[in-house]
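Can you keep this structure in mind? I'll have questions shortly.
Only one protein chain is missing; all other protein chains are in place.
Moving on, here comes chain A:
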Amino acid sequence: MSGLISDEIAEDYKSSLEDLTTNDGIQIRTLTVIAKENTEHAMAISRVLENHIRSTPPLQKLPALYVADSIVKNVGSPYTLFLGRNMYQTFMNVYTLVDGNTRRKLDEMLNTWKQPAPGSLDTRPVFPPDITRNIESALIKARTAALQQQQARAQPDILSRNRGNGTPTGWSNSSTPPQNMSRPPQNHQYPNNGYSNSTPPQTHRQDIDLSYLNRDVDALIASAKIDFANSPFNPVSQQRLKALVDLQAILQKQQLAPDQLKLVRDQVSALAATRPPSVGPNAATNGGPAVSVPPQIPTPPAQPVSQPLQQLLNHNTLAELIKTTASRQQSTPPPQMPAALPHMPQYHQSGPPPPAPENPLIAALRARGLLPSGPTPPSLTPSTSTPVSGRSNLPFILPHGMQPTPSASSQTQIPPNGSSGVPMSTASMKIPRFGLIVSLYDSRPNRCGTCGRRFLTTDEGKEMKARHLDWHFKTNQRMTESSRRAQNRSWYVDERDWIKSREAGDENGAADPQTTAEGAAGADGNTKQEPPKPWIRAPNDATLRNTPCPICQEKFESTWSEDVQDWIWQDATKVGSRVYHASCYSEVTKGPAPTRQARTSTPDSVLGKRKAEGTESPSQKMRIKTEI
């Protein structure tokens, strides 16, 4: 085994694997063929493959694992051996990182591993059962834990029984029979060269307690019946019940071989974890495959280990294997950016950028005539062909005139919003204009300490900041108060309200919420003069709070009132000991309708009758939305 060649092949294989980003059958087949043709480098290839599965992004893990699947099914040993050794870690690592859909695919794949390779006459499962069983029991444990966490229908007598952990006797890694190394590369089809007819060894001889199994199935059927009774039209529970009953029949009528029993048992344990999708494979066990596997009398596996395999398994290689696995488990350090990147030029925080220093590079370039020697002012509308060096990080390799003129960045000349004729073109975008950054920072030095907003130093700016701070203060106050009450997301506004709404902003909203609110709603903008709408303070008594309006049977909704500084019920009126919607009450009594005014001031809506807070009168809602 030449390490050098192995390395080369591994390297090639690695790069081919990296091209595999989707579940591409052709690519996977090709990778399988390569593996098949290079069985003498199986260890290197397996290692590369494992590494790849581990390091590739979660999205690409499934295809990579499919490569492993395809190899063990089509090529078999020695890949089964090498890949099988770390399959538990590999599989679990993938399983933890992928989404539910992929997990289902992984489950499906795992199920196929418990059966003989399709098309092969070898009746042993793809992977030795202890590998698949370890994975399965880990998954079951995880699901159980998840279930217990959710405190979902516990099935203690099933779940608490520890199963699936026992490593079967009579199976060890070294007993993996070498398969035909010179198997011609063929897709899909295992050649019938007669070789694999040689005594298919019994995979395990674990005794399976049939009565236990029957009892488990009974328990499952019982719970499935309950499920079914609860939701008779749920196809999942239907199927599940049917599958279980079928299974029971099979168990009672037929004598199953131990490995079939084991399959059944595994399925039952999986089912016990109440995961509906496992119904599928369960059906498979009582279908065709069960019959196609001839029951074998347990024979201790005594496969001759071939010469190359022994070589592969000598101490050194093992140590190497272990070492490589261990080193692989350390995750890669975070990438470091190369320090050689060009630096952004330093410049003063507040002042204009200093005139470009005579960079030696610039001088050299200038000497060679690559740069204009003087401050030749180029036109300010550079065409796309302007040979501005494409990198924005080399600002100083620029003609002088392209530099932002230092004077332009002084505060007096820059308009507050700081644009001085910047043209919108690709070339123009590359020109650093640090002078203009001032408009984002230094021209607004008045900074809010809470949220980082900046304000102008003008009187207007100061006033805005004062109002802004006021807003913060009030919001904080409200936050503390409201934490005691349940809050909820509001409905979104409709098109009309949205078009009419105006973003109040915090710096002018806090001063007079009422005004901006009504303005936002597109009303006349000043509701201060309007007679107040009827409202009452929201009662503190819980029963009273949950009592609906006797007329329309709808509950009242509490809104925060800025003016009252308390929670109120809008459009509510108290008559005697009962609280009515003012609009409902006035409608019924035809009384002096204070609400009529309220209603006319409210924009009409598609809904005929509406309560101020119950069905989102836009004006009310808008206020809450924009002001709070």
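Operating definition for what follows: a contact is a pair of C-beta atoms (placed from the backbone, for glycine too) under 8 Å apart; a residue touches a chain by one contact, two chains touch by 3 or more; residues count from 1.
What we mean here is this: contacts and distances are computed from a predicted model.
Chain not shown in the complex: UniProt lists it as "Polynucleotide 5'-hydroxyl-kinase GRC3", one of "DNA-directed RNA polymerase II subunit RPB7", "Translation initiation factor eIF2B subunit alpha", "Trafficking protein particle complex subunit 2-like protein" or "Polynucleotide 5'-hydroxyl-kinase GRC3". Considering A:I53, A:V75, A:L436 or A:A538, the position touching the chain not shown turns out to be A:L436 (whole complex).
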